[in-house]
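Before we start, here is the structure in question, set down as structure tokens.
Note that this complex is displayed minus one protein chain, with the remaining chains in position.
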Amino acid sequence: MSDIAITDAAPEPHVHHPFLQHHFEDLGQQHEASTLGMWMFLSTEILFFGGVLCAYWVYRIMYPEAWAMAAEQQNKLYGGINTIVLIISSLTMALAVRNAQLGKRKATVGMLFATLIFGSTFLAIKSIEYWQHFHEGLFPGTNFTWNEVPALAPKVQLFMTFYWSMTGLHALHMVIGAGLLLWMMMRAWRGDFGPEYYGPVEIMGLYWHFVDIVWIFLFPFLYLIHGVHHG
Amino acid sequence: MADEHDHAPAHAPHIHVTPMWIYIAVFLALAVGTLLTWWVSTIDLGWMNTPIALLIATIKAVLVILFFMHVIHSTRLTWVVVIASFLWLGVLFILTFADYLTRIWQIY
Partner (left out) sequence: MSTVTLHDVRFVEPEGTRNYVTHDYGALSWLLTKDHKRIAILYLFSITALFILGGFFAVAMRIELLTPEGDLLTSDTYNKFFTLHGIVMIFFFLIPSIPAVLGNFLLPLMIGAKDLAFPKINLLSWYLYMIAAVIGLYIIITGGVDTGWTFYTPFSTQYSNTHVFGVTFAAFIVGFSSILTGLNFLVTIHRMRAPGMTWFRLPLFVWAMYATSIVQLLATPVLAITLVMLMFERVVHVGIFDPALGGDPLLFQHMFWFYSHPAVYIMILPAMGVASEVVAAFTRKKIFGYSFVAYSSLAIAFLGFLVWAHHMFVSGISVYSAMIFSFLSYFVAVPSAIKVFNWTATLYRGSVALLTPMLYILGFIGLFTIGGVTGLFLAAIGLDVHVTDTYFVVAHFHYVMVGGAVMAYMAGLHYWWPKITGRMYPEWWARLAALLIFAGFNLTFFPQFVLGYLGMPRRYHAYAPEFQVLNVMSTAGASVLAAGYVLPLIYLLWSLWFGRKAGPNPWGAVGLEWATSSPPPMENFHETPVVTWDAYDYPAMMKAMGETQNV
């Protein structure tokens, strides 16, 4: 983007990196600012998910039996596979960042793509789960049906509210993450990243790992509640 | 509140490339943790089931934060942001439960 300068001004001491934004002094400051910014955004996410988790725990303490019964409706196999899938995607994401740091263009794209594949697998399995649950009448609202122990039905519905909203919010974050991964892949393919500029991949990684951490907690909370009445 | 960047910042970002084996090791630990938490949930340990599940989940999260998210070699400020977020969440939980858990207490 540089024009031919016909001046007698002193030349610039260093070449302007194409991705250095002009309000920053240098790439180091830019990198530190963007990483700090992403961490601060993640702290808002911790409180966002934390808020609904607090509500979940209030009712779990109030209705332990209903919560245990409701968790039995969950498909632990799908939940468990999804947990492993997401952990693998975190590994591939970390490796993508590493590759970007080392300037390995194709390997970066490859690992980002792998992350996208595993993330999509998670979403596919989740969709199957949602579809099954919906057809079993486990979506809260007018179509909710649950006939064992009718007295506890409203509280099981409350559990399902938390299940659908928490996993739904989580899935929404994953969909956004998938979109961001695609964008990162395009940039990596273009050769944007290297040892002196890999910030975007790193903050992509921070976001993705955070979404993984949320699931690390959601899995035991929503699938593995040990029952009181029968094991 | 002294910040280590009161002088002009470094020109290029500070790179720390984590060795592959650490990533693999953390991944294996996470996978084992998942299987462990599933297995423990099938055994009746009474009131201990929940704290154990929480503990395993917390350890997994800490591993992801320290190694996958590079916090172990991040700035002090990053540590402050991470810890403060969980602390604030703790305030929400503790003071909310201070109400719920004491509602059944009687004053006589």
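Per-chain residue numbering starts at 1, and chain names A and B are given in the order in which the chains are listed.
The rule is simple: a contact is a pair of C-beta atoms (placed from the backbone, for glycine too) under 8 Å apart; a residue touches a chain by one contact, two chains touch by 3 or more.
Quick caveat: nothing in here was measured; it's all calculated off a predicted structure.
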item	value
Option from A:33, A:68, A:81 or A:117 whose C-beta touches the chain left out	A:33
Candidates A:43, A:74, A:89 or A:115 - the one touching the absent chain	A:43
Omitted-chain contact residue, chosen from A:58, A:84 or A:107	A:58
Those residues of chain B which, in the complete complex, touch the missing chain	1-3, 5-9, 77, 84-85, 88, 91-92, 95-96, 98-100, 102-103, 105, 107
Where the missing chain touches chain A, by residue	22-25, 29, 32-33, 36-37, 40-41, 43-45, 47-52, 54-55, 58-59, 62-63, 140-141, 144, 154-155, 157-158, 160-161, 165, 169
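Here is the rule we use: only the chains that are shown with their structure count from here on.
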item	value
Distance between chain centroids, defined by C-alpha means - chain A, chain B (Å)	16
Chain B residues within the chain A interface of the complex	5, 8-15, 17-18, 20, 23-24, 26-27, 30-31, 34, 37-38, 41-45, 49-50, 53-54, 56-57, 60-61, 64-65, 67-70, 74-75, 77-78, 81-82, 84-86, 88-89, 92-93, 96-97, 100-101
Residues of chain A that touch chain B when the two form their complex	25-29, 31-32, 35-36, 39-40, 42-43, 46-47, 50-51, 54, 57-58, 61-62, 76, 80, 83-84, 87-88, 90-91, 93-95, 98, 101-102, 195-199, 202, 205-206, 209-210, 212-213, 216-217, 219-220, 224-226, 231
